[in-house]
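Yeah, one chain of the complex is gone here, protein chain that is, but the others are all in their spots.
Labels A, B and C are assigned to the chains in the order they are written; within every chain, residues are numbered from 1.
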Amino acid sequence: MKSTPILLAALLTVAGITSWVMDEGHAAASANSTTPEQDMQAFQRYFKQRFPNVKFPDFANGPYAVNAEMRKQWEEIMQFPPYDFAVDEGKTAFETPFKNGKTYGDCFPNKGIGVRQTFPYFDTKTGEVVTLDLAINRCRAENGEKPLPYQTGVMASLTAYMSQTSRGKPFDIKIPDDPRARAAYEAGKQYFYSRHGQLNFSCASCHVTASGQRLRGDILAPALGILASFPIYRSDWGSMGTIDRRFTSCSAQMRAEPLPPQDPTYRDLEYFLSYMSNGVPIAGPGTRP
Amino acid sequence: MEGPSQFKMPSATRRGALAMLALAGLTGFAGKVWAAVAPGWPENAFKQKSKDDAVKALYGKPMTTSDKITLEVPEIAENGAVVPVTVSTTLPNVTSISILVEQNPYTVAASYKLSDATLPSVGCRLKMAKTTAVIGVVESGGNLYSTSKQVKVTLGGCGG
Amino acid sequence: MKNPSRKTVPMKAALIIAAMAVSGAAQAATQQEAEAALKDAKASEAEAAKLTNRWVPTERALKTAQKALDAGKWDEAAAQATEAKALAEVSIQQAKEQMTAWHDAVIH
Partner (left out) sequence: MAPTIRVRAQASGDATNVQALIQHPMDSGFVKDSKGVLIPPHYIETLTFEHAGKVVLEAFWGPAVSKDPYIKFGFKGGAKGDDLKVTWVDNLGKTDTLTAKIA
């Protein structure tokens, strides 16, 4: 039973943290009475007020937008960012034809160039949220190729290249007039604000209420624009990672058992977060500590 | 870099390597055999675990502090795995610049040999095990100068 | 306006109770008791999974319990299963509470 004291300590810590986080609790309202459009306006207003000195497009740069000391190191690293190798690999993979002679470009509008900002979208035919990563693997399946693993490797390289061709284009996420699309949005919103895992944290505990503050050595990124720089090269990983890799590791850090990559719940979460960030320009691929 | 200088190992090192090779052959620890030393690489200096021993192994002479060296490091490293460090100097006739990290497992992080055409400024990214001093060492006109700065390294693994 | 901090009180209490339950669990156990405890814990974890709220430590305790059971260590298996069960029950309570409590956190 050697885990017991640690467990106990963790639980007691959480009890403390809970009240700390909740002290800043927001006025409650019947959340379903607001439209996504109203949610987005409130969401963006919150972060603009919380970080009055951050220019709106700069929210794409996460912790570097809100912390000067980190920004200096980031600018140093951006002189020759370590994701450059991934972008090269992604471009080659993107342009290399499948066995049937077709390419990724054939699966996307505008041949896949400059389209990152439109993902994820709600597919009214299948009734589900489609992320860029999912679209890439569906493209492979349609062309008789095996799916790529979602968290790192070629998938990260492909999305790095596709993001780079989309830099500066503002997030342009739509919620079509379809009750299923609205339900997916609401599910993502609920997941974002719900507490999960042993540490009793929600996504919002760190990336809304405590955003810009230090958690151990790191500065917590504001939720606004938080996906705009993906995929990212994290020094901590020493490699590239996709949004799935980040969601999975966030879950694990909250001591919640991660969902499988591209689980519908994670896709709904990405849909909600990206919609909240409408207008923030794509800045991926990015680097993070 | 040309030529078979690969084999210009000091004899003691070579004997050691040969002994290791024999040992590896006997015990099957084949992985060890592949340890090679690039030509010119100051193997002994990279083994030192203190500032004084490192400087002695690298240069064999004492150093004095100088305000003519600029050491650019972050106050708080965003991640100890990637700490940007730049050493520049206005001292003349610079032949070598080295960077030491005082409490890393091995003190010498990097050492640069400059030609007479090289500008006296080098930047790189280093790993730091914990909060400690980074020391920039400059060899100028045959003499050694240094400056140092503390860099705070905190636990990461979250955020982003 | 509601006081949101009031909502967390039962949660806190549950967390502490769970921790206490865990520390009192190391009793002598038979094979049947260990197997029953593990089955019980797995049932709770299945409910947590339905609520999309499995916890890392619960999964870890379940795995350790299974290993201990396979190795014939009934005491350890029972203790780990009891820990897993306690954790799973708190995760279920957390998920149920959050079904409405999340509204309080929404930016507005």
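Quick note on the criterion: contacts are C-beta pairs under 8 Å (C-beta built on N, C-alpha and C of every residue); 3 or more make two chains touch, one makes a residue touch a chain.
What you see is a predicted model, and the numbers here were worked out from it, not measured in a lab.
J.: Using the contact definition given at the top, list the shown chains touched by the missing chain.
T.: Computed over the complete complex, the missing chain touches A, B.
J.: Kindly state which of the options B:S66, B:T89, B:S111 or B:S140 is in contact with the chain not pictured.
T.: For the chain that is not drawn, the touching residue is B:S111.
J.: From the list A:E37, A:D84, A:E142 or A:D178, which touches the chain that is not on show?
T.: A:D84
J.: Write the list of chain A residues that the hidden chain touches.
T.: These residues of chain A touch the chain that is not shown: 77, 79-80, 82, 84-85, 88-89, 235, 238.
J.: Of the residues in chain B, which ones touch the absent chain?
T.: Those residues of chain B that touch the unshown chain are 1, 31, 34-42, 46, 81-83, 86, 101, 104-106, 108-115, 117-119, 121-128.
Everything below uses one rule, namely that only the chains that are shown with their structure count from here on.
J.: Report the topology of the inter-chain touch graph, choosing from line, ring, star, complete and other.
T.: line
J.: What chain pair shows the greatest number of contacts?
T.: Looking at every pair of chains, the most contacts join A-C.
J.: Taking each chain's centre as its mean C-alpha position, how far apart are chain A and chain C in Å?
T.: Going by mean C-alpha positions, chain A sits 29 Å from chain C.
J.: Can you work out the whole-Å distance between the CA centroids of chain A and chain B?
T.: Comparing mean C-alpha positions, chain B is 38 Å from chain A.
J.: What whole-number Å value describes the gap between the mean CA coordinates of chain B and chain C?
T.: Roughly 50 Å separates the two chain centres.
J.: What residues of chain A sit close enough to touch chain C in their complex?
T.: Per the touch definition, chain A meets chain C at residues 1, 3-4, 7-8, 11-12, 14-15, 18-19, 22-23, 25-31, 34, 39, 42-43, 46, 189-191, 193-198, 200, 202, 204-205, 208-209, 252, 255-257, 259, 265.
J.: Over in the complex, which chain B residues touch chain A? Could you list them?
T.: 74-79, 81-84, 123, 125, 153-160
J.: Flag every residue of chain C that touches chain A in the complex, lowest number first.
T.: That would be residues 1-2, 4-5, 7-8, 11-12, 15-16, 18-19, 22-23, 25-26, 52-59, 61, 79, 83, 87, 91, 94-95, 98, 101-108 of chain C.
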